[in-house]
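So the structure is just underneath, and the comments pick up after that.
For this view, one protein chain was removed and the others were kept in their places.
Note that the chains take the letters A and B in the order they are written out, and that residue 1 is the start of every chain.
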């Protein structure tokens, strides 16, 4: 594929054409700890949704709109495991069925129900399936066992970003940006030079593998625990699972033994949930297999999440989002670099998924 | 009429189609006391209007736009009973005619005038007619004589709401919402069960009559003055006069003598004035024929206006307004209840009025 083709393709995706939202997919609706028996409203893929737990602790996701007069259910109240609309009192059970009409003749219209969403609790995440319930396939959820493995310690966080979710997918698929955007926040030295890179595609997944031989890992990656006085192979890999679950792996080992699992390991989990076409919820976890009890390292990763993931990535992504659709008018001819291969492939895969949904 | 028809009709009205604004109608432009000789700008039915009084005290309503360069007249100044544009000094009398051009050759262009609106002061309300002046019929103004009758005491209020005015018309036409939305603010007991209901339609008016036999009226209605130790018939009726004047009547009498006028009576006046398609001015008065000099009752009604009419009704109506036009995309199939009859009829009547205006 020639460069011009690639340029045009990228331009087409960015230029005014809205990036597609994929419905038939699992998204992180919330961290498990965010949702209690209290109603918790959150907009996901343009749908107002109310999350809550039953008295038995099961998490539930219902459309947050009463079908009578469109009042938000989350402005009403819980009655046992049911939701009572705060406007006229229609009551719905946790399957979304209307079970009480306290008005007039008390008859319950057959169509009266709240759409219910498949919701799965796994790894401390509430996963919501926003498409056809018949197609909700649990095996498609990313493997986050390290979130619950005592051999690992995870620092979780999250924030809201005013951009299309694909801008952050592309951001994560090219970690080369860290050398500039996160140079200070990430403590990255100038002498970090990529040795090998490869891309593996398999079904709805893509792996972007980067290896730095004989390298010094960025200061924030392993901090004071980074092995000293030895030559290291340092890998910074990214796994993408469609449409917007990503997991980075930073590891080190003695030179010549790249990815042998022997050294320190850092796993970054990035769960991107579109809120609307131009806003998103960003959930992330930073997991390490070393220094589990060192609060100083906890704080270092919290700081990195705050400075790099929140401040820096949001700032640039929100600025870019504001320019989507203006490039043609501005006469900007976009270019792609060799490092954009993963991003381009992922865009094409999502285009095909969106096409299949239409 | 079958339920499916009713559902579709309601959905059609709510779904993306803008609720009509009726031009040939009287609206409350302001309370009398709001308007002095100072210019008072207010947007009504999408029109910027300036209200003021002449030195003789007559209230005037003119379009708040100078036809020369479109400057708001209300940014200029009063010169006697005239308005002088603050930009280039064109002067208009209180009929809207241009009477002075201080620029250049001083000639007054024949077309130079401000649109003048029929404005009637009655019952302490400034009523504006926003349509064809030839059709302004004073007999269509709702009867609010109790506002000025010494046998009654009225607490007035008002606020701005970010919703289409029809959402509050429907709100008022189904007082059943009070049992849920205003349960606390209205002090409504659970044992209030509707005995009889009827709807009377007559010209541009509709009456929704609700009777509770052997009942205890809500605590806020008559407060400590509610008759004790006797069995009561309690009525909660609503009169709607097209397009958006409403008057509630809450009364009580000995059981079996419903609406005989013998007991305590509470009249709620609700004047809804569209500002734009999705914002409105809400004017209300709560009038009672008892305990005229008890400041504690004054304060109780002020609290009810603040908590119920302002906080609760606005919150739910503004949330609903934000969802108008999204229900189809969200796959919401709306339902109607037996208590929605008045609302459906009023929507149909307004549709016909709007059709006639087109």
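The working rule: a residue touches a chain if its C-beta (ideal position, glycine included) is under 8 Å from a C-beta of that chain, and two chains touch if they have at least 3 such contacts.
What you see is a predicted model, and the numbers here were worked out from it, not measured in a lab.
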Which residue of B:80, B:109 or B:256 touches the chain not shown here: B:109
Absent-chain contact - pick from B:63, B:188, B:266 or B:300: B:63
Interface residues of chain A (partner: the chain not displayed): 3, 7, 14, 170, 174, 176-177, 179-181, 194, 197, 315-316, 319-320, 323-324, 327, 329-339
Chain B residues that touch the omitted chain in the full complex: 46-48, 63, 65, 67-72, 75-76, 84-89, 101-105, 107, 109, 111-112, 115
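Assume only the chains that are shown with their structure count from here on.
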Inter-centroid spacing, chain B versus chain A (mean Cα positions, whole Å): 47
